[in-house]
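Missing here is one protein chain; the remaining ones are kept as they sit in the complex.
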């Protein structure tokens, strides 16, 4: 299991780096997808099969497809690659790289010189979907409710944006509608 | 060690049988379509035209494997393998009988959903990598169709999961000893079947590859064995959906005792494969917006309602 973990971890890191540094947008996205899949394998090895499946379904399967979709629709071509090349200068990535290295060093220090404060949740046994569900709907109920509200807002917003005004394809129909609307306005004025 | 070897041999055997079924479906589909259209279909090569499969395979293997110079070569090559891999991986979780099956995964249903969502990539990438307007249109249609139908495919499955209390397909089959789930879950079954049609882009929903509008959609630029991969992938997809419908709604290997379990499974599976072909022979292709509005305005609310009612019933009567 250890070998699988390290193998997929290496794949994940390599693919993420490729995703950052690749100049071709679609290829970079493909690397990102592979990285997500590798992370899913890592989750699986760590004993969270439910999370691994969700990672693949939601991130790799749904969200990244939309990303690929949009990038493909834009289809920037050679010019975009040149632009990427121009952007990816040493001065651009030097400072972020330093910060990331700092974080990495901290993480290494914590990993090797500090004993883990708490044992990992669940120990060595894998966490089943039932347990996840129970935890979500008892301990983390508030979070679920808030996420639900957020999603509801998203659905309503999408509906509102997607709603189209009814279009008339003939000027006679348009005139008719104008007449009707003015008439109704008059009525409301009278009522007022 | 010997147990490992038996397992490996079983996996290889399952793979071979599946690929044989998928190749054989080329013949079965042509023959059955012909039968339902008052024709004979391929009946010249060998007895009953059975060697047609062989002829088709030979033809597809010996065709020039051509990569268009304007295509994105790497992605172009990867795309057809994804569909085959995704579908074949999904078969890993399907319990054919109590003894035959690749893995006994606790999240079997989710694993299938994950793999089917991977399948969308092959369509998108093939459409894009071909660098061709029609292919791109096909890829766009395909990805939109597959993503939206995945949503209620997953939701329609949840009714079964609630009734069985497990994501494990073996447990789901075992839970159907009393009653097959297509009776309490008839709505879920219909939605799952329609979503399966759309997932495999079979004929009424073959909008991504609509011949009359998009030439062949996302695989117009493919030839030779790369096209063959898409082709076999589609038939494997039909087999997969049929096997899943059998497992989830029609009691898998369960059946009266005079036939062995594997025979029951295959009978049910082939009945659904034939239903797929019958639907292809019958129904015309809807318009794209009709497909989408059917999905989001009819099937999604129905799936949610089905989920709600099932959950409420299970909670109320403590089933």
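As written, the chain order gives the labels A and B, with residue 1 at the start of each chain.
Following the convention adopted for this analysis, a contact is a pair of C-beta atoms (placed from the backbone, for glycine too) under 8 Å apart; a residue touches a chain by one contact, two chains touch by 3 or more.
Everything that follows uses one rule, which is that contacts and distances are computed from a predicted model.
As stated in its UniProt record, the chain not included in the shown complex is "NADH-quinone oxidoreductase subunit I", which appears among "Chemotaxis protein CheW", "Cytochrome oxidase maturation protein Cbb3", "Raffinose/stachyose/melibiose transport system permease protein" or "NADH-quinone oxidoreductase subunit I".
Partners of the chain left out, restricted to shown chains and counted across the full complex, are B. Across B:58, B:267, B:283 or B:308, the single residue that touches the chain missing here is B:283.
In the full complex, the hidden chain is touched by chain B at residues 35-40, 278-279, 281-283.
FYI, only the chains that are shown with their structure count from here on.
A straight line joining the Cα centres of chain A and chain B is 27 Å long.
Taken together, the chain B residues at the contact with chain A in this complex read 72, 74-75, 78, 105-107, 110-111, 113-115, 117-118, 120-121, 124-125, 127-128, 136, 139-140, 143-144, 147, 150, 154, 167. Taken together, the chain A residues at the contact with chain B in this complex read 26-27, 30, 33, 40, 49-50, 52-54, 56-57, 60-62, 65-66, 68-69, 72-73, 75, 126, 128-129.
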